[in-house]
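Take a look at this one; I'll ask things after.
Left out: one protein chain. Kept in place: all the others.
When the chains are written out, they are named A and B in that same order, and each has its own residue count from 1.
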């Protein structure tokens, strides 16, 4: 008996259960439903799959290594420094070819500074009337040295400046009028970028493998003609960013060179760099005059007596920041399944919406309601159900035998329903 | 005939098919189902949409460019180096305003080193008893030079040290007691950060556009009073990270300045930087004494005879690493659809669970089961179906005519069901 019961159960596992549908011959709702389905399907195929490629697993954690090399020379002639020749070893800071590099376009040298006593520059908060205005040992944040407590004045009535212990003479106040390295816009930068997508084990360089060395010696990047030439003229870079190099060169500025890798690894060949250029120190909304970019560095010397002296060089220039970003996409079953699954679920939502229209907005919705929702009148048991079930509540732990029966049956049917 | 058949088929496209439901007047399961629905709905609205903003497409690949500028001077007085004035051009390494920068707070200078022969420092593995202990030409990894093969001893009985060819005199062993640049905690750092979210074409700077230059000259960052002031006092940074600057300054350390951009681009104005400060060389769990942070650099000189000599400067200091991270979110239909779709699918799971309860745990589940699962008794064909279908199997390639009929009908109805 039990055997045949379980056998029946087992065989019923392979009965196929399919949902029962009510066919409502209502053209309006039918059309509405078809339209909803079409919209969702169009969205899934057109937008999710074709446009956004949601069938792909993406790796946005691009790993990148950038090397740069500048070429070009320039000559400057100033009263302090004389005739000077600038090569990449001088105007690229730091010289070792980093992804963030600074190109000197303008400079003020203050040669032969020695430690000693001199007057602070004439800026507002360093002015003094008497020695008491200059606290001995005080260091002003924007100052150049430590106050000695003396006020240096030319004559009794005018304002003087505090004396300081500093590297003297102090750098003169100077607003550059035009860049000294006039030739800087003709310098070229060679950018070598190596990228890797760990998730897909994919790596590539922006210097195409097929390019030979002679091409690399002559080519210049051009969006249309030479989109894969990795050599850029500085003046072209700023022009593409929307600025004039000579304007930027006077006070300095900051340019971002974005290398974008948008790789579709399903199409094996499609993974090429795209270059974009932006100015980083001026917000695009208002093209206000930027504050410029400058810093100071020093060269230390010793005289025959072993005393130190130095050159203080304030350099203005253009800072290039090469930023690499991108993503790679490759077909993967999980995002595909998530996209399809959620699309199908949306179809369910569409059906729900159409049900609402059919059942409650159509004139004879009541009749459809009756048809759709079949009452399961199990009258006798139902009244019992509404009250507290005496069997279940008779013992604090329910009727044990009944629970056992039910649990056994439950587990069995869970298995049946899942499989 | 065929025409009217297809016309009927086509018209039946617009019949609306809706699932048939059984209404079980069972309050318990009904209540349970409503609760399940409420829970899922609350989860979708409250958590997925309001708290986690799953209706937004996010861009976590923030592109960032950081520039820094230090201000402040300090004076040191040591026996080797004399009275020295330190400005940003000296104590910031590298001086060009990078996102990773080192501020000298302490140093040991070994001036006037020349290449020559001297005794290695007295560390364990450089001690010797006789010349044989010092292999000629050997270079010890942690040593300062190349062994000449001689053991330098003061007297016969004591341990000597190997003679080496090196920059002599060798840097003396020295454990600093307190920072020499006592003033370093009053230095200020101006951080300029430009970010961009490529996906949304959105860019911003941490220096607000409305801020005028006079504000930038005076303000100091304060979480509450000046949250958008980009100028930080070094001592305040370490304090916010939970450490005392003077303690860190002696042996050096490493501080991370995290700039977090959490941008909600749906609310157009909401995209402001938040600053956090952490110590990077000490794990938070045990505030053990860190090993410090130091490195050596050199200044090369030549005497009148053209011979090289150098200053070796070991600098201790605080390394600041400005790390920018963040994400931007903007409403997008795809994540919204995925969220809603998966939420609806979860409701289906809830219905499945309630079905289980109704059909197998309720007392009269059997009656409901009978109602829910309507047997489609198509007896005659069914028995045939259970055996091998003679028609389908009669030829190895099935009955061709039947297959054709079926395939045609199948494609037609696939189209019908999809659309």
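Observations
As a convention for this text, a contact is a pair of C-beta atoms (placed from the backbone, for glycine too) under 8 Å apart; a residue touches a chain by one contact, two chains touch by 3 or more.
As the structure is a prediction and not an experimental result, all values here were calculated from the model.
One of A:38, A:61, A:123 or A:142 touches the chain omitted from the figure, and that residue is A:61. Mapped onto chain B, the footprint of the missing chain covers residues 17, 19-27, 29-34, 37-38, 41, 43, 47-48, 52, 54, 60, 93-94, 100, 102, 115, 139, 141-146, 165-167, 254, 256, 258, 260, 278, 280-281, 283-286, 291, 293, 295-298, 300-302, 304, 306, 312, 319, 321, 323, 325, 327, 338-339, 341-346, 348-349, 351, 354-355, 358, 368, 371-378, 381-382, 384-386, 389, 391, 406, 409-410, 413-414, 417.
Looking at chain A, the residues touching the absent chain are 13-28, 60-61, 63-65, 67, 69, 71-75, 83-85, 87-90, 94-99, 112, 183, 186-188, 192, 194, 196, 198, 203-205, 209, 213, 299, 301, 303-304, 311, 333-334, 337-338, 340-342, 344-345, 348, 352, 356, 359-364, 367-368, 371, 373-374, 418-419.
As a working rule, only the chains that are shown with their structure count from here on.
Note: Cα superposition of chain A onto chain B, rotation of 120 degrees, nearest 5.
Centre-to-centre spacing of chain A and chain B amounts to 12 Å, using the average Cα coordinate of each chain.
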